[in-house]
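One protein chain is absent from this view; the other protein chains keep their places.
Labels A, B, C and D are assigned to the chains in the order they are written; within every chain, residues are numbered from 1.
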């Protein structure tokens, strides 16, 4: 009596916490009979699990790190899956032109800013924006939490601070938070998710066939449409926009 | 301190273990309690010492119920004495120390009692590592050292060697004579009871059955 | 089972507590051990029972060192016996049960010994809630019930009332006569030792000082 | 406050709704903790009794080590187990990471020292006089062990309940080695932690209440069983 075939999917908390995976994954198992074991961690750890060969397939959102990951030979190829965007949220509205100005303003006024601080895709994005302004954020106002998106949103809510978040997590938690969008829609804030099958040469346990089936499935028109549907009924807008080629 | 007992009743699981209509222990006398195993002697003594609750009846100490101040003057020596996990010396001086007596006096009193009961050599030994008889002697020394008014003894010489029994009996009777210490002692040794006591209370199945002089 | 002791030495913190050149306990006799408190009597008995290590010397049981099989035939009754947290009856039948004796015999033997030591009324009581003397009797019953070859008793009647002392002495001597049970008993009661024992070993500061017949 | 009230209501609903997922999470929690308690007891109790009764050198060092082990940080345990079981680790070929087995292993490492320690501590104190009685009454080694177990039953019960309670309420280690995989390794505590992160307080609290209830029931049932004390 063999256990059913399964793959380990290492992904970020946003895909799990937003409810997307619960929405789409049953379709995959139904179609292929393969069970997907989701380990939801920060992108940093997800990539590390890929490097260590602990996962079979990754669904993450830190494009530059992903490209590097593939370049180093840890995975075969990276495919675009979907995107949404990052937004700045906070307790009071802010009037700045660009995301850079917004962060700058927060720093200058020493308003509380809660950073993911966990090497995640969101964290990397935040750091890149600071870096683009030549700023090293420091001080009592800048709180590095080392936690997931949901936790950080709650902390920002509690501390009446600002934070950078992906739109999906924010929307899914919006009614529990007294935070509003203070900045959005900037080309810099694109949040792209990619899928990568882990290099099967890492060890004997990697289920490369299952991983490839998963990739085929998630890039298929049918699944892509489903991703586009997700959230429409609940939030009046999709949480993710499919962009597989 | 006179002790009056009226209609005292103590039960365990509905069995009356002590059931005494009336008895009295007068100040300055030595009383012996004898009786079969399980007659209720230990239970009675513990009740008098204020260590055990009872179900009915009244005990008056100099006419009033037991109160904190009086308990300081009554001491009870158990059949299986508990010694503290320190040296024999520390055990013996404990009751003096808690009474804030000055160190010189403490030292002198401790020395005297240890000499009297012939336990000076055990002074620095750990009290939890003594032989049966040694423990009994140390516990007795600890009880006598602070000159209580009422001394309740539960088979104090059961495990004591014959030579030392005399010493102990003497130590007790001396204090009764000199300080008018009231003594109530349980013993299975009829000779001893007759030798030492002014009055004997004999118990049987919880009841007092006779008083011999 | 003869017991031969040669050059036995036991120390606690460098103090020799037992230091015996030579002594022997012959099969089928009753021996009394007497001596001052702290003389080393209990320690010696525990060593013989195999319950305590020793530092030097040799003890031979029927010519050989102690082994598991022999230990089943020797029993030791402590000065402060430990009773199991069950009923008196369960305590008494325990040694029979672990020997896989049939239930009928167990019941009979238990009944006999309880009648003999007059503890039948305590049968269903919790063994941890007994009086001092009751505990001693129950522990003795538990030791006698499986007819050991060698019986080591540490002050078995210290807390027993005078009337029952006779019963206990009789129970012991009867077994010595009928089953040739070897008995070594510690006692501070010289009359008792003289009454019961064939030979007396007197100890002082760990040494054997004399043998009287 | 409202949250607590809501949590209580939600907890009731959770149980009444007979939600399959919730019940399987509760079932898995109990099953895993029970399994690891049993295994840990099989190791810890006899060893604790033996070491407590037997005089041996280094007893002090041993005691100290046991007490240190009793407070092994769950995250560290989780981390080490994960490293050993990871595919590149020494036991990687077994493919145990992110499985219930891995969680049992982590829980066992967590609670075996606790069960062992509690047992050892009391065995050191009462064991010698109990085993002495066994010896003097002619019990074999095995019978003496049985005697120790019956006489020390209350201590052993406390050890078991403490071990189980610790296993079922632990989150740090099982999160790492189990991965909180839905329908597979998600247990009550990781469910609570996850829902807390997602801001679903009511769901977190309701499961928390269920967890407390289980703890209380386990205690009650076992105490009743031993009666007395």
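Just so we're on the same page, a residue touches a chain if its C-beta (ideal position, glycine included) is under 8 Å from a C-beta of that chain, and two chains touch if they have at least 3 such contacts.
Predicted, not measured: the structure shown is a model, and the values here were computed from it.
Asks: Which displayed chains does the hidden chain touch?
Replies: A, B, D
Asks: Looking at A:42, A:75, A:121 or A:194, which makes contact with the chain not pictured?
Replies: Looking across A:42, A:75, A:121 or A:194, the contact with the absent chain belongs to A:42.
Asks: Looking at the whole complex, which of A:68, A:158 or A:216 touches the chain that is not displayed?
Replies: A:158
Asks: If I consider the whole complex, including the chain that's not displayed, which of D:79, D:94 or D:149 touches that chain?
Replies: Of the listed residues, the one touching the omitted chain is D:79.
Asks: Write the list of subunit B residues that the hidden chain touches.
Replies: Touching the chain left out of view, subunit B contributes residues 49-51, 68, 71-78, 82, 84-86, 94-95, 98-99, 142-143, 146, 148.
Asks: If the missing chain were put back, which residues of subunit A would it touch?
Replies: 41-42, 44-49, 51, 117-119, 143-148, 151, 155, 158-160
Asks: List every residue of subunit D that touches the chain not included in the displayed model.
Replies: Within subunit D, the residues touching the omitted chain are 1, 3-4, 60, 63-65, 67-68, 70-76, 78-80, 82-83, 89-90, 121, 158, 161-162, 164-166, 168-172, 176, 188-189, 192-193, 196, 201, 204-205, 208, 211-212, 215-216, 219-220, 223, 229.
Here is the rule we go by: only the chains that are shown with their structure count from here on.
Asks: Which chain, with its centre taken as the mean C-alpha position, is closest to the global C-alpha centre?
Replies: That would be chain D.
Asks: Quick check: how many Å separate the C-alpha centres of subunit B and subunit C?
Replies: The answer is 29 Å.
Asks: Distance between subunit C and subunit D based on Cα centroids, please, to the nearest Å.
Replies: About 44 Å, centre to centre.
Asks: On subunit A, where are the residues touching two or more other chains?
Replies: none
Asks: Considering only which chains touch which, label the overall pattern as line, ring, star, complete or other.
Replies: line
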